[in-house]
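Quick notes on the structure that follows.
Just one protein chain is left out here, and the rest sit where they should.
Letters are used for the chains, namely A, B and C, taken in the order the chains are written, and counting of residues starts over at 1 for each.
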């Protein structure tokens, strides 16, 4: 029975997990501190009590967690595991890239690894360089994986369920700065969505602004700021980084003729580059040079005064929208490109 | 005394290592099988005998190898370590990204981690999905790292020495299919180059073809094939993936008005995207849509008949050159973009 | 482990047949690799066959799961995969167990309980623990066996898998094939104290060493661990001492082996040893006939596989996603 409940982003994740554990007896939920303590962010609260041994705590052993999920998935379980911070994937990336992503392909479908790995990422005031990275580009380069980045309370629920229901290995990247930002109406118990597809969050005619994850909120703010300058931005939330819904992006760019991509990750080698490249390859004619807004080449500093200077925000995005709208036809030097030192 | 010696690619690496060990007493060389056995590809032969305990074998413990290098580098050593296959980085990427890349930045230069990590990558007939990946895009996204991809015998020597002399953490990605491809004259004992800079390997007027690593040889062949069709391709060898020498690329594209980027890595999320994006941002006016040539979304199959179908080669690159040259102004749909299923 | 029962002749002949199948298979692979019909890096298991034959004799093929390494032809055959399908895989044929996608070093044959070689050292250990984890929920009674080399004991993932399995009482057996070398480097120089099985105590699980050239001894050790595991008492670590009597990969000249070592290994290798025993009681002609039969089976399988068409590139993009 579809219904609407007032939930925080964290509670929406919790509700999705509860539904998965409830409706699919083959699901398991494990990771560091997820069971008895209910998660370091409180996201998995109450699930152990409700679902018993299918929800359990693990040692601080990310290779065992992900590898254990892969092995269990090969035998009919549907593990949902947590890697507490995206940064921590780096101690165990082998199990994602060299293991999970290969299982189905090499066996031609005889064995599969339908695992869901929940994580969260991004910068927050005071967080250090080892707890601030946005790593979606690393996963997006790996054939065989799917990558979701829910930006809204509703998507925190929907994308996670899509991931669990999907028969591929999926990484769901949440954002801890969204977990406890207040309650909103979230539709629950509706149909399970496919594990792909972007959404236009704000229709607009002048510039296409593609973004994802927590940056969506800065992007929507930026669109309002730009609107004050007479620029009507269309804000697209990619939602899925792999597969990337280029059709929606291209259709929008065809209408607007202008493109800005904003993400929290480092610009160089980030997913924004993939988008600009795909648009360039498509041959769509742009009215000004496309722009990327992302972090410049630094490690993330802990001091808020420093981090603020390098993490994109509504103002830097709005600035890009304005530059994009002001830019002449492709061929005019885009000022924006010179902003960020390139290494 | 600069001199020229006839060396294989592997011998050129060996000569560079010997020179580094000889001229810089603070260098160390360690990794799996690199010392007494002389390396699984014979690259480090004779160095243990010549330099003694500074050259040693390690357990199969990549985190200890890279972490050990980081720690030793913080105290004045200059470790050169080997990760036998780029794929194996994935068990220890934390030590590269979360550790080595941060040392200098966080301490504002009070401590540094001048390590060189040699590895090799790429597909070769019969190699499995876990021994075939081209992972430069993963490293190229990490501020604080430098990434070299020597394509020639001379660069096998020069880029490695540049890496060792450089005070940053550097990853040098060699290619095992080049190690034993015959001897060529290699200039040795000359000056140490800076750790950056692309090279034009074949000047041309019609299309800019950027590539790196072993793919350079396919690219040069492709240029000859295209020349047979009256297309004069300029082949640029990036040599350094981070920092990427965009100035050289942009200057070339400004002349040719056409761009093809070819690499062995998967197209989606690969470094080719970064290049197309940067060119698009620059506002350079192209005469046809830029194209990428890379691996489609698969895991690498072992059977040669299968691998051949997905690894780019001279023919697929030549095809892209021809399409690029034939393409109309940007705005015409580029056929090339539809070739590769996108996920 | 108590005094082992004397083996019946039938059992011993089964072991012999199983080991010969592996040995002849590997010899044929060596030939095919030398002539270039098989390409790429190939890791033969000659000399280690008793581990595979012995361990698989203690497993239940209908439910147990084996996770070997790139040196996995012996395990694959001992699990029951037909030599023909394995040759075809190594030859890159469409008819290979994975249609050529896996190759020598990363093939999988789940229908036979062979859940995949692994070419990343140690990476199979957590996955096997995961298979065992599934068993604690699905009522299958499955036991998972992760086989890996001595060198893999120094890989972080193996450590994590052992602790994880121990603390959750998972039905998994960690079987170290100690062939004294990790690629070209002696394990003795890479650990302080070479009793690898003794590391089990760090995880609070039983550990023991067994003669890896004696299939019955391996079978018994594994059987004991299987019984424990199936009974819900958790994992165990078994160190099977053996020798590879070939290079790490085909083409490895083994310059690193001290003089005499290989000769000693050849004198003690499991097939020669078992044959010597059996010759005391079984007519030589019978043994020769067995050997000839297996040899012919392998020759036939190889010939058939070679005649098959190469893997079909038109299918290469399939099965990446569901």
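Following the convention adopted for this analysis, a residue touches a chain if its C-beta (ideal position, glycine included) is under 8 Å from a C-beta of that chain, and two chains touch if they have at least 3 such contacts.
Note that this is a predicted model, so its numbers are computed, not measured.
Note that the undisplayed chain, when the full complex is considered, contacts A, B, C. The residue touching the chain not shown here, chosen from B:47, B:106, B:124 or B:250, is B:106.
Considering the whole complex, the residue from C:24, C:203 or C:249 that touches the absent chain is C:203. The residue from A:131, A:239 or A:292 that touches the chain not shown here is A:131.
Considering the whole complex, the residue from B:8, B:44, B:98 or B:268 that touches the absent chain is B:98. When the whole complex is considered, the residue among B:144, B:213 or B:257 that touches the unshown chain is B:144. Contact with the chain not shown here comes from a single listed residue; of C:160, C:239, C:252 or C:269, that residue is C:160. Against the chain not displayed here, subunit A makes contact via residues 32-33, 36-37, 40, 57-61, 63, 87-88, 90-91, 124-131, 296-299, 301-306, 308-310, 341, 343.
Even with one chain removed from view, subunit B keeps its contact list with that chain: residues 28, 54, 56, 58-59, 61-77, 79, 91-92, 94-95, 98-99, 102-112, 114, 143-144, 146, 166-168.
Taking the whole complex into account, subunit C touches the unshown chain at residues 154-157, 159-160, 163-164, 166-167, 189-193, 198-199, 201-205, 234.
Everything that follows uses one rule, which is that only the chains that are shown with their structure count from here on.
Annotation: 41 Å between the Cα-based centres of subunit A and subunit C. The geometric centre of subunit A is 29 Å away from that of subunit B, both derived from CA atoms.
Note on chain placement: the centre of subunit B and the centre of subunit C lie 36 Å apart, centres being C-alpha means. Multi-chain contact residues of subunit A (touching two or more other chains): 63, 91-92, 94, 98, 102, 105-106, 143-144. With touch defined as above, residues shared between interfaces to two or more other chains in subunit C number as follows: 99, 101-102, 106, 118, 120, 123, 156-157, 320-321.
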